[in-house]
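Omission of a single protein chain aside, the complex is shown with its protein chains in their original locations.
Right, chain A next:
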Amino acid sequence: MGSMPLLQVRNTGIQFGGLKAVSNVNMEIHRGELIGLIGPNGAGKTTCFNLLTGVYVPTEGSIEFDGQKLNGLAPYQVTRKGISRTFQNIRLFNELSVLDNVKVAYHSLAKHSIISSILRLPSHFSGEKEMEEKSIEFLKIFNLDKYKDEAAKNLPYGQQRRLEIARALAAGPRLLLLDEPAAGMNPQETHELMELIAFVRKKFDLTILLIEHDMNLVMGICERIYVLDHGQLIAQGTPEDIRNHPKVIEAYLGEEVTNSHA
């Protein structure tokens, strides 16, 4: 662990007018880790993700990814640096086919120009063919290839979540941010999701940061956990530490932990 962290967040925060939504957040995520970010509703978890991905520009502190500063980069630039994400409320390209959803994520990896596409030059055909093959391969990994021509909006909920993760991975990230991946899933689906996360982590050599309310999932797979409350980090540590941390119990976790023991 001694090496340079993949993601280094220093005293970062954002202020909306007079309201400090998130402040003084410090995080250090190393290559290959699987980290959880938890906290009660409205604690600022998604805001944190939005800061990391460039949706919001931090008003204080700095965010470094692999030694490069991310502050002020637009979301698409952050994605190209190697951070991609899913959304709390699914944001698929509904009218596009499942295959095209993945192809969009491959967009910046393909190189053929607008001119070559308009004139249908050979580079267009080879570029599009490569995108298509790669995307199909990708869908196979996620067992979504049978739906490839289906519009994304027609998939069942669990499959939409899967597709969103597949799409985020197609963008070629080194750090994957999952915003409540298990929201709205039944225990069986959550279990499958945990297996999926473990699988992609190994397969793509990923570092993962996830927001989740399902404590079974968080405690089950995360190696370290950050706890956010009222926009401040109140605790961090292993699941065991967090379970017994007085501040966390006070903030909200107490009940949940006893439940999961029961």
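Couple of notes before you dig in:
The rule is short, and it goes like this: a residue touches a chain if its C-beta (ideal position, glycine included) is under 8 Å from a C-beta of that chain, and two chains touch if they have at least 3 such contacts; residues count from 1.
Just so we're on the same page, contacts and distances are computed from a predicted model.
This figure omits one chain of the complex; the name its UniProt record holds, of "MrpA C-terminal/MbhD domain-containing protein", "Aspartyl/glutamyl-tRNA(Asn/Gln) amidotransferase subunit C", "ABC transporter" or "Phosphoribosylformylglycinamidine synthase subunit PurQ", is "ABC transporter".
Residue in contact with the omitted chain (choice from A:Arg10, A:His30, A:Arg80 or A:Arg201): A:Arg80.
Taking the complete complex into account, A:Thr53 is the one of A:Gln8, A:Thr53 or A:Thr190 that touches the chain left out. Contact with the omitted chain, checked across A:Glu28, A:Glu128, A:Asp145 or A:Glu192, is made by A:Glu128.
By the touch definition given at the top, chain A reaches the unshown chain through residues 53, 55, 74-76, 79-80, 84-85, 87, 91-97, 100, 103-108, 110, 112, 114, 117-120, 124, 127-128, 131, 149, 151, 167-168, 171.
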